[in-house]
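With one protein chain withheld, the remaining protein chains of the complex are depicted in position.
Showing chain A:
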Amino acid sequence: MPQGDYIELHRKRSGYRLDHFDRKRKKEAREVHKRSKTAQNALGIKGKMFAKKRYAEKALMKKTLAMHEESSSRRKVDDEVHDGAIPSYLLDRENTTRAKILSNTIKQKRKEKAGKWDVPLPKVRPVAEDEMFKVIRTGKRKTKQWKRMITKVTFVGQGFTRKPPKYERFIRPSGLRFTKAHVTHPELKCTFNLEMIGVKKNPNGPMYTSLGVVTRGTIIEVNVSELGLVTPAGKVVWGKYAQVTNNPENDGCINAVLLV
């Protein structure tokens, strides 16, 4: 028979000890002091675990006390003045739009961190380095191989001046430099020949972005002042992003779709 059953069996047959209930009561009363002693003397990880348990108990006790203290009588009006005052015609309406905007900004920040954007071409074939660069041999015996020529289309900008030829590592051939792009508006379905302002991001890497290489999937910034777009504040929009949709080095022109 299990241990507790013997005790029960004895209790059934002979009843409790004469001082059982007194002893029980006193032992429970001493529990509090014993507990506090162990709490004060517990060190290290033991102490931490105990403290955590104790804190949870305390919080629960406070809550039950507060619940009991709540009075049943309710006051006529809410006395507190809340923030976010709205006029009477908006009072009974649940403005879910504000919360939506907030969660949207949070989602946007997360996307920015992850580097994912809502673009027409989310994934492009990665361009390998040996495809992008051609090794140029220089030097008297043509043994030095530190120069590279970029075999893809680049955008350099108006004020571009080459580094002194002895020191330039990356050569951008002028035949592959373009200033204009054929940009299609996705909704109006018409194409404009717009000047480029710069290369925003090349999906193959930040190095290509800084070099100004334009391959398929690159985000470029174009001058849209001739489209006549206006912001609600009354300001005229003159620069917008567009994503390149073709392989410019094969076609000889840059085709892009405007990101609205």
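Annotations
In this section, contacts are C-beta pairs under 8 Å (C-beta built on N, C-alpha and C of every residue); 3 or more make two chains touch, one makes a residue touch a chain; residues count from 1.
We adopt the following convention: contacts and distances are computed from a predicted model.
One chain of the complex is hidden; its UniProt record names it "NLE domain-containing protein", one of "NLE domain-containing protein", "Small ribosomal subunit protein mS29", "Proteasome maturation protein" or "Sorting nexin".
Checked against the full complex, the one of A:S14, A:S88 or A:Q158 touching the unshown chain is A:S88.
Residues 76-79, 81, 83-89, 91-92, 232-234 are the ones on chain A that touch the missing chain.
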